[in-house]
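With one protein chain withheld, the remaining protein chains of the complex are depicted in position.
In this document, chain identifiers A, B and C correspond to the written order of the chains, with residue numbering beginning at 1 in each.
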Amino acid sequence: MNASPTPEVPAFQRSRQARESEITLDHITDDFDGNPAAMQYFYDLFRRVFIQGEALPHEGKLIGTTCIQAPDELIYAVGATPVRLCNGSYHYDQIGADFMPAKSCALVKATLGMLHSATRIPKTARPDLIVNPTTCDQKKKSSAMIEGMGYAVYDLEMPNVKESEEARLYWQRSVRQFAHKLREVTGKKLTRQNLKKAIAKTSRAQAAFRQLHNFRKSSPAVILGKDVFLITNAFFFDDIDRWSDAVEKLNAELTQRQAEGFKAAQRKAPRILFTGSPPVFPNLKLPVLIEEAGGVVVADETCSANRMLYDMTAVDEWLVNDMVDSLADKYLKPCTCPIFARNDDRKRRLLDLVASFEADGVVYQALAGCQVYEMEQKSIAEALNAQGIPMLYVETDYSPDDQGQLSTRIEAFLESIKTRKRKAAA
Amino acid sequence: MSRLGLYAAALMALLSTTVHCQDSGGTHRAEGGRPTGMAMRGNVLWLADSPPARGDGPPRSGMGGMGGMGGMGGDRSGPPVKRLWLRAGADPQKSGFAREDTEATVDMTLVTPQGKPEGEPLPPAEEGKKNLSFEMPTQGYYRLYHTTRKLQGDTLAIAVAKAEVTNFSHGATEEERSVALTAPRVLEAAPIEIVREKNPGEKLSFQLKSGEEQAFVVLQKGLPLLGARVRFVSHDGWTKEAVSDEQGRVSFQIVRDYFPSWDDFQKRFKATYLVIAEASAAESGRFKDQPYTNVRYQATLGGTYYPSPDDYRSYAWGLGLGFAFLLFCGTAVYLYRRRRVKPFQEVRFDEKH
Amino acid sequence: MRSIRDAVNQVHFNRFRFWFQLAAFVLFVYGGYLAIDLGSRLPFFSCGYNQEGRAGVCYLLPLQHQLGRPWPMLFTAAGLSILTGLGIFVLWFIFLNKGWCGFVCPLGTLQDWLTALRRGLGIRYAKYSHGQFKQMTKVKYVLLALTLLIPLGIGGGLWSHDLSPPFCLICPARMILPAFTGDFSQFTIDFSSKTAVVMTALGMMVTALFVVGSFVKKRFFCFICPMSALHYLFSKLALFRLKKDGDKCTRCGDCYRVCDLEIKEIADEVGKRDIMTDDCTLCLKCVASCPEEGALKATFAGITIFESTEAGFVRRMNKGHQP
Partner (left out) sequence: MNYFAGLDIGSTAIKVALVDEGGRLAGVHVTESGSLFHKNAKEALRMLLERHGVDREQVKYLIATGYGRKLFKEADDSISEITANAIGAHEAGRAFGGVRTIINIGGQDSKAIQLDDQGNVANFAMNDKCAAGTGRFLDVAARNLNIDLEELGDYHFNGKGAPLTINSTCTVFAESEIIGLLANGHGKEEIVAGIHYSIAKRTVRLAKRVGIEDRVYFDGGPALNKGLVAAIQDELQRELVVPEHPQTTTAFGAAILARNEFFAESD
C-alpha cells in the first residue's frame, strides 16, 4: 500500500522472495493502526530493497558477516562496509536445502540459498570477504560451502565457553587476527583515529537503539515489537548513519507520543518478551502473530535485535590495542547465545528483561534445527516458571504453513495470561 | 676493590637469611696522632654522659646520647632517669673523674622543660657514686649546671659545666611538636654559659652530624659575651679555637674523626665533643669574705655527634643501582613483549610429576 | 535533587578524579608548608620521610616504630598506644574505605600519572594471564605480615635496628615522595652495615621496579601493597562502599575492562551485593563505565552518591580521551 508507485514492475517482483516479503510487510503496515510516521522510512526501505530489489550502495570494500560476533567497528575503521547476511526468506531457505540437510536451521539454509542465488536480496555487490564467526556447528560447516560458491570466507574463531579467562584471551586474539585480515583485504591500517571514529559511529546507533528500547518499558506500549524488529533488521544492511538518523527521529516521535499518552496496543494487552532464534525479515511470522492476536512484544532477547545492539563498548585507553580488546570483550562477554557452555547469563538476562519491561509472558522461538535453542528451552522455562512467568515454546521454521496452528497456540497463551492477570487482580 | 666484594656479600646475605648486625659488639679504636697543638690550661671540668673508660670503651648501642636518652637507667616503669658524670680534662676520651676540690664551692642546678625558669638545686651524688642522676618525667630539654667558684689569689675562678639532655621518644605522637627554643636567661648558677645554637625548625630528635657547621653562643649573665676564647675539642682530641663575636657567637665545623674499617663502622657511633669557653673580667667583689679584683670565667658544654650520612651513604651507588635495575626491568619488559608477538604460548606439562 | 543526582552521575568521571587526585597529592606532599598536619595515622602513603612537605604521616611508619620497641615496653602503657593508634587509623580508614587508594594515596596518583605518560606515548599496557595475577596479589599479605613481624623481632633484639622500619626501607614512597620537595637524600645506598646496604639496595630496586612496573601495568604497586592488605582487614566496617546489583548486570565486562587491577569479579560476580575485593582501590572507574542503570553504585553510609547510568556512560564514552 505504501509502496512508492513504480511504473514498470521488475521481473523478480513476481519472485517468491518478493512475494513473501510483500505479504509480511503488508501485514506489518496494514494490520495495525497508528504506525509511527517515522516508521515510514523503514517501511519504504524494506519495500525498495526486498520488493523492488533496489541495489544497496556501499563504501570501500564490502564485508559480509554471518553472525553478530563479527565486530562492525573494525570493518568501519578500515573504511569498509559491513552487511549482515543472515536471511529470513523461505524462498532462499528452500534453495539452501540443497546444501544442508532439510532438518538444519532455516536461517543458515536461507543464508546459503541467498548467497547461491543469482539474484541476491538484499541486492549488494559481491562481498569482498565473508566473515563467518564459528559459533554454531551449522555456521561452521557453512563456511566451506560458501567458499565453494566462490566467495572469500574468513572463519572468525570463537570459543565455545565464555566464562574462562582463557576463552576471553583466545577471542581477543581471534579478533586481533581478524583486524589484520581486514588490513590485508582493504589495505588500510587500523589507527587510533579511524577506530575511535568507528566506535563513535556504532555507539551512536547503539545509544539510539537503547533509547528506543527504553520506550518499550512504558505501559501502555507506545511502539509495537513488529516495528522494532523491522528497525533492527534494517540495521543488517542499511547505512549506519542514515539508520541512526531514522531511529533518532522515531525516538523524538515516541517522546511526543508518550507525553500524549498514545496507546500502540490495548491497555491490558499481554506484554510479551520474545526470545530464542532471531526473527529475520521476512520471517517475522511469530512477532506479527503475537501482536495480531492482541499481545505486544515489549522486549526481546535475540541476536537480530537486542543482543546485536544493546551492549556498548567501554574503553579505558584510547589506544588501538585497548580499543580492539574492548571490542572483543563487548562481542563475547555479554553475549547470551545458547551456543556457549554454561549459560546462566541468558536466564538472568531474561529475568531482568521480564522485570524491567513488566513482561507477562515469554515466547521462545526455536528455529527447527537450531539445537542449542531447542536444548535450552527446558531450563529457561523452569527458570521463568520459578518466577511465575509463563513461557510458550514454539518450534518452527520459515514455512508459512503452520500459521494456523501457531496462532491457536499464541492466542491460547495470551488468553491464559489474561486469565492469570485477572486472577491476580482479583 | 675489596669493598665491592663486601657489598656483594652483604647482598647475598640478605638473600639468604636475616642479617645480624654487629652493632653493639664492635669496638671503637681511635688511632692517636690527631694534632692537638693546644696547651692544656688548668683543669677543665665538664659533664659527660659516660664515665671515663679505660682506654677506649665501646660506644653504647642504639639509644641517643647527650642529645637523647642515652645512659638511661633505673626502673622502666617510672620516668626515664639520666645519669651524667663530672669529668676533668680537656680530652673527651682521656679525661678522668673529677677529683673533689675542697676549696671550691659547688652548685648544681637542674632546669627542667616545665620546671622553674631559675632551676632547682640538684643534690650531689650519693657517697661512693660518681654520677649525677635525675629523672626526666616530661619530654623536652633538661639542662644541668655544675658551677664551681674558687678564689685563687685575687682572682675568682668561676667554672660552669653544662649538659643539655633531651628526652624524647620515637613513635610518640607529640615528639615532633616540642619547640626547641631556649630563651636566654640569667641564672644565678650560671654566670657564664655556652648555648648550642638550634637550627630553625630543629626537632627534639636532632642529631649533630660530623661535617656539619654548628654555632655556639657564649652568654655572660645572660648577655652575649664578646671576645671569649672558645675551644672545640673533638672526640679524638682534635681542637680548634676561636673568639666569640659581638653576638657571643662562634661556630665550628664538626670535624670528621671517625675512620674505622668498614666492618667496624657504625652509623650510630656516638662521639663526644667538648666546648670550652674562657674569659676573664676585671670585676671586683668578695667571695667567702675574701676580696677579689679579677674574675676568670670558664664554661664547658659537652655534646655528641654522629658520623655524617655522607660518610656511609652513596648517591652514586644508589642512583646507579636504581638506574641499572630500571634498565634491566625495562629491557625485560621490552623483550618479553617482543617474545609475546610470537604465536600463542604452549600449554606444557611437567614431566617430573 | 534529581537534577543534582543526574549531574553527578553524568560527570566526566576521569577528569573529576584526575583533579581530585592532583589536589590530594598537593595537599599531602606539600601541605606541610602550610602547617597542615593530619597526624601520623593516615591510611595511605603520605610518606614520613618527606620531612618538610607532608601534611600527615602514613600509619605504617609509626606502627613499625611502635612494634619495634623493646618487648618489656610493649606490655606497658606503650602497648596501649599501639591500640589507640590503630583505632585512629581505623577511624580515618572507615571514612573513605579503600577510596584512599583510588583517590588520595600520592603513590597511587603517581602510578596513574605514569600510566597517563605511557598512554600519551602510545605504548600499550602489559597483559598477564589471570592465574599469574592471582598469585601475585597474595604477596601483599606476606608483606604485611613481614611489616608487622620484623619490628617485633627488632624490638626483641633478634635483628638490628638497621632493619627498622622494614617496610619503609623498601617502600618506593620513601625515595619518591621526598624528591617532590627537593629532598633526594633517600636515593642512596647506606653502606654503614650489611643490613643497611641490603635494605637500601632493595629499596632502590623496588623503586626502579615501581617506575617500570607502573609504567607498563596500571596500578602495579597496588597489587602488592601491604597497606592495601591492612585495609582489607577493616573494609567491612567502612562507610564508603561499592555495591552491585547482579540482576541488572549483563556481564558485558565493561567494568572489568577499565579496571586497573583487573578484578574479574566486578564483571562476573552477580550474587554478592558487596563487590569490593582486596585488590580494589575504589577508584570507581567501573561505576563510571557501566552502561546499566544502577547496576554498580558507590554508597556512603547507605546513601547512594554515584551510580552507573546509561546517559552517563554514553556521555563519558563519547568524550573518549581523558584529560
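Here is the rule we go by: a residue touches a chain if its C-beta (ideal position, glycine included) is under 8 Å from a C-beta of that chain, and two chains touch if they have at least 3 such contacts.
It should be emphasised that the depicted structure is a prediction, and the values quoted were computed from it without experimental measurement.
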- If you put the missing chain back into the full complex, which of the shown chains would it touch? A
- Residue among A:Thr66, A:Thr124, A:Asn233 or A:Thr396 that touches the chain left out of view: A:Thr396
- Among listed residues A:Lys123, A:Arg192, A:Lys217 or A:Arg409, the absent chain is touched only by A:Arg409
- With the missing chain put back, which residues of chain A would touch it? List them for me. 368, 385, 390, 393-396, 401-402, 404-405, 408-409, 411-413, 415-416, 419-420, 423
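The working rule: only the chains that are shown with their structure count from here on.
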- Chain contact graph, described as a line, ring, star, complete graph or other shape: line
- Item | Cα-centroid distance, chain A relative to chain B, in whole angstrom | 84
- Query: If you average the CA atoms of chain A and of chain C, how far apart do the two points sit, in angstrom?
  - Reply: 45
- Take the average of all CA coordinates in chain B, do the same for chain C, and state the distance between these two points in whole angstrom. 40
- For the chain C and chain A complex, residues of the former touching the latter: 119, 122, 124-125, 127, 129-131, 246-258, 264, 267-268, 270, 285, 289-291, 310, 313-314, 317-318, 320-321
- Message: So in the complex, the part of chain A that touches chain C is made up of which residues?
- Response: 163, 165-166, 169, 192, 196, 200, 203, 207, 210, 214, 310-319, 321-322, 325-326, 329-330, 332-334, 345, 348-349, 351-352, 355-356
- Task: Flag every residue of chain B that touches chain C in the complex, lowest number first.
- Result: 6-7, 9-11, 13-14, 18-23, 62, 76-77, 170-173, 262, 265-268, 307, 309, 312-315, 317-319, 321-326, 328-330, 333, 337
